[in-house]
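Every protein chain of the complex appears in place save one, which is left out.
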Amino acid sequence: MGTATGIIRALNSGIKHIATKRFTLRYPEEKLKFVGDGYQFDPSTGVGIAGLKGRHMLFHDHCTGCQLCSIACEGVAEAIAMVKVPDEQTQNKKSIMPQIDYGKCVFCGLCVDACPFYALYMTNDYELSSFSKEGLIYTPAQLQVKPYVAQDSEIIISDRGATHG
Amino acid sequence: MSVIAPNFKLSEFIKSLLDNAFWGVLLMVLVGIPAVMMVLFFIEMPVINGELLTPFLALTWLADPSRILPVVHAFMATDMFRVMAFPGFGFAALLAAGTIFVERKMLAKLQLRVGPFYCGKIEGILQLMGDGLKLISKEIIIPAKADKPLFWAAPVIFVGAAAAFVALIPVAPGWVVADVDLGLLGVFAVIGFFPIITILSAWSANSKFPFIGGIRALFQMVSFEIPLILSLLGVVILTGTLNLSEIAASQSSFPWIVFLPIGAIVFFITMLAELERIPFDLPEAESEIVAGWLTELSGMMYGLVQLGTYLKLYAFAALFVVLFLGGWNGPMIVPPFPAEILTDGIVMGPITAKIPGLPLFTQEMLNGTLWFVLKTVGVIFFILLPRGVFPRIRIDMLLNLGWTKLIGLAFVNIFIALGLLYAGVLGPGGLQ
Partner (left out) sequence: MTAELPPGLALQKVDERIMTLNVGPQHPGSGHMRIVVQIDGDYIVACDPDPGYVHRGEEKMAEYRNYITNIPHLERPVIHDSCNVLYPYVLGVEELLGIEVPERAKYVRVIASELNRCIYIMYWLAIYGIFLGHSTMFMWPAGDRELLIDLMEKMTGARVTHAHFVPGGVRNDLPPNFEDVCLRQVNYFEKRIKEYAAVFYDNPILISRTRDTGILSRQDAIRLGTTGSVLRASGVDYDLRKKEPYDVYDELDIHTNVMKEGDSYARSRIPWLDMIESCKIIKQALQKMPKSGSVRVKLKPNPKGKNETVYKRVESGRGSLGCYVVSDSKPEPYRVKLSVPSFRNLIALPYLLKGEKLGNMPSVYWSLNYWPVEADR
């Protein structure tokens, strides 16, 4: 009677799981919490700091317009273009800064690894959808803004199964 | 941030609403009301309480709810009500809709997900309505080389056959659409009709995957019809009748599942196969033949087939209840209709409303319906559950199961029934 026991075991396991907690992240209402403030890179040691590779953040007072991020992106996605900015910075003689097209970006973070001046980091913001292609292109002024993120949901493991809470 | 409708203006929106309302009212006054009046004057109206029901009378009675009860009573006695509303299509469709909702939510719970959630605010209760609207609004695409009349007709005939099946099911004492003496034979006839519809639809689509699916459905249904019919013969032997109402009434003390468990199990398995449900959903095996015989159906044609499938599911579950679980029989748990409402009327503060014509349903009918629905829902739960835990089986395994094991078990069941009858345990002089 191996078949009958197997069928009964399967049915029993199925019924048992009806009482288990649902493991679903209700995304727009709940958002996953990430470690840290996003992927960053320390050029002095050459090691990154763990974090989500989301939308970039550009520090205008650090950026020298050296184009290293753009060069790093050349072989990957060609998402970074150097554009003229109106504001005058002492360290940025050419007044050029990266402008990132998120329609092309693959979020690999190699541009962050390339920046030697602590000017380009990544943040936890991943909600970049837009109704137009132009809306996906972030100018240096837009990249300067620190994003507002409300992410507080974590995986909780209990006896009755794991949930997002 | 962008908005969904960038050119939205509230004034324009209100203007369009008023515009539509104006045209609606104008058309109703000029066309709608005269048309209704003309129709009402030409059809024969019933006589209620010694008065002929003229449209004028009907409309005045609408103002006083208590005076409409005799009209409702008269309507409930008609065949129209039985076919459309209570034991017939409306009731079955309601249960089928409930089945779909429960299936989705229960399966989702078993699979540790949420299921329909947002539509209708409360746990996605309106999801089915949304799906129906979607199916209605979709374009119906017909293959260029299809046999068009047959292709169009197949879904409609499918629903028709399922509805014919529903019509044979007795729900409560006396509440059945078609109370025929050879009711069980009628059920077999209707079940035998489904493979023909399936193969017609599959053949007429003139496409490879529907063709394979149709052939598979034909194999499956034909080979499982024989154990299905044989498994029910035990019940017929014990009751000595083919009338479904009498079979249900004969189980007032014991449901037949007590004496014929093998027959019940065989019938349940064949039922799953006839319904093309997992683990027997070979005709719709997704990963092999796309959607089987439903591949070329689109829009509301697919919706009709789904409606027919769930009506069929309800009808099979109800048949199981009628044949093996005692139908409407059960302890009386519905309280009797409070007599003081009939004598004193309903007292609401200073007003006392006397409502002649109550009660609408008898106590027996309500109790029978309640037990019937409870048992049917239980059976439907067990029909739905295998979908969560079993994979699909293969066609050779299916045919092997149908032709060797189930037919053998069905014969064992018949011998048990005959043994019970001749040993005198049941039948005349026995327990029942």
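Every chain is named by a letter (A and B) in the order it is written, and numbering of its residues begins at 1.
To be clear about the criterion, a residue touches a chain if its C-beta (ideal position, glycine included) is under 8 Å from a C-beta of that chain, and two chains touch if they have at least 3 such contacts.
Every value quoted in this text rests on a predicted model; they were computed, and no experiment measured them.
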Candidate in contact with the missing chain, chosen from A:32, A:81, A:128 or A:141: A:32
Contact with the hidden chain (one of B:265, B:290, B:334 or B:377): B:290
Interface with the undisplayed chain - residues on chain A: 2-3, 6-7, 9-10, 12-14, 23-25, 32, 34-36, 38-39, 41, 45-53, 72, 74-77, 106-110, 113, 122, 155, 157, 162
Positions on chain B contacted by the hidden chain, ascending: 107, 110-113, 208-209, 212, 278-279, 281-282, 285-290, 387-397
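Quick note on the criterion: only the chains that are shown with their structure count from here on.
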Chain A to chain B touching residues, read off their complex: 7, 10-11, 13-15, 17-18, 20-24, 26, 130-131, 135, 161
Parts of chain B lying in touch with chain A, wherever the complex brings them together: 2, 106, 108-114, 117, 385-386, 388-390
